[in-house]
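There's a structure below that I have some questions on.
Other chains of the complex are left out, but the ones given are in their true place.
Order of writing sets the labels: A, B and C. Residues in every chain begin at 1.
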Amino acid sequence: MSKIAIFPGSFDPITLGHQDIIERASKLFDQVVISIGENSQKKYLFDIDQRIKWIEQIFKDDKNVSVKCYSGLTVDYCKAIGAKYIVRGVRTTADFDYEKNIAQLNQKMSPDIETILITSKPEYSHISSTIVREIIINKGNTSSFLPQELRLN
Amino acid sequence: MSKIAIFPGSFDPITLGHQDIIERASKLFDQVVISIGENSQKKYLFDIDQRIKWIEQIFKDDKNVSVKCYSGLTVDYCKAIGAKYIVRGVRTTADFDYEKNIAQLNQKMSPDIETILITSKPEYSHISSTIVREIIINKGNTSSFLPQELRLN
Amino acid sequence: MSKIAIFPGSFDPITLGHQDIIERASKLFDQVVISIGENSQKKYLFDIDQRIKWIEQIFKDDKNVSVKCYSGLTVDYCKAIGAKYIVRGVRTTADFDYEKNIAQLNQKMSPDIETILITSKPEYSHISSTIVREIIINKGNTSSFLPQELRLN
């Protein structure tokens, strides 16, 4: 049976850190579905179409990576698309504290869906979308933080 | 002299984790006053009457547990009702970092009011009201997270 | 029924931080038994008689504080002396991570024994017996770290 994993997030925007985790996960799973969670309450810097377009450009040659949007509970979405795995990148202990809680909760709700944590590479461990947005807004140099595809835009 | 403790929070909604801490604290203290902090700036999922009603149902047979609302500084409220103890449940290191700060601050302001930390049981350590609200909004199954009294509603 | 708590540790030596937690706990409980765990594998800087003597001197006027030695599992010892509470002081997040584990384990083994965590006062939060021993060995000034009774010796 095909092993499908989702990599959920808002990707506002996708960073070099995300790209690295996705490339590493795509070797382990048959399919990695980058899954953009839509939350009508939240304000985004980049609109959903722009975020999808960047992701498609970055992974256009990677056959087992795709991108989808979703709303509602992550575990319900996993069931709907047949994914048994949730992949999350973890950078800091604060990240871990949060991810552990969510992973345990999801497992209580859906014992057959497993969360897999992958630590970021040291050179990407300080890159978060939150901070990168701040740099973009203030017109700083993002070349060490963003995939080349975003820098061209 | 009677030993009175408050258990402050917003209880939006009360969870199995809260219930467990309150039941354990009620053996140590003569009275535990579940104290719902009201903050006009904050938006709640459940209105105050609903939150009180659930708590009253859960603890209707527990004579030394009661529920009250309050606003203003927690230490001022403690003095007003004669409570010398503040009980807090702690789940994660992030929780602890926050609670330690508040406990030390309250002690500086009112040296005779003591904060008592109780660690959640392992099986409840991943349950937070924030995450449970998310599940409720998305119509997920909350049976492992909420007291039976809330599930009937 | 009398509420008995133990405050376990090796107290090699007792510090101002320990003294503060004990004094605060002695207001909440009817009896606080300072309980020196004996471990034949471990090397101590001060022998057991010296450690007991210091504690007795410090709390000689505090009727509900006493000192005992024990070996074996802490929960077995609690049952033997009728204590239902274990009090622990917590200084840092690393402390908390450790104490939470032990508290949850003890509760699994003996559900009727409760662990109560009290945060150290800010001015004592950097004092650990380990570091104080280092200062003593290197003949540094310990006056900000040790009770007066130890400094006289």
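Convention: a residue touches a chain if its C-beta (ideal position, glycine included) is under 8 Å from a C-beta of that chain, and two chains touch if they have at least 3 such contacts.
None of these values were measured; they are calculated from a predicted model.
Participant: Taking the 3 visible copies as a start, how many copies are in the full assembly?
Facilitator: 6
In this section, only the chains that are shown with their structure count from here on.
Participant: Once you've mapped the touching chain pairs, tell me: line, ring, star, complete or other?
Facilitator: Shape = line; chains linked end to end, path left open.
Participant: Please name the chain that ends up farthest from chain B once chain centres are defined by their CA atoms averaged.
Facilitator: Result for max centroid distance from chain B is chain A.
Participant: What's the rotation angle, in degrees and to the nearest 5, for a C-alpha fit of chain A onto chain C?
Facilitator: Nearest-5 rotation angle for the superposition: 180 degrees.
Participant: Taking each chain's centre as the average of its Cα atoms, which chain lies closest to the overall Cα centroid?
Facilitator: Central chain: B.
Participant: Can you check whether chain A and chain B touch via the same residue numbers (shared by over half) or via different ones?
Facilitator: Different: when the shared numbers are divided by all numbers used, the fraction is under half.
Participant: Using the average of all C-alpha atoms in each chain as its centre, how far is it in Å between chain B and chain C?
Facilitator: That pair's centroid distance is 28 Å.
Participant: Between chain A and chain B, what distance separates the C-alpha centroids? Give it in angstrom.
Facilitator: Inter-chain centre distance comes to 34 Å.
Participant: Would you please write down the residue numbers of chain B that are in contact with two or more other chains?
Facilitator: Those would be 93.
Participant: Can you list the residues on chain B that touch chain C in the complex?
Facilitator: 3, 24, 27-28, 85, 90, 93, 96-97, 99-100, 103-104, 107-108, 114-119, 121-122
Participant: Which of the residues in chain B come into contact with chain A in the complex?
Facilitator: Within the complex, chain B contacts chain A at residues 92-94, 125-128, 131, 134-135, 138, 140-141, 144-145.
Participant: Show which residues of chain A lie in contact with chain B when the two form their complex.
Facilitator: Residues 72-73, 75-76, 93-94, 97-98, 100-102, 104-105, 108-109 of chain A touch chain B in their complex.
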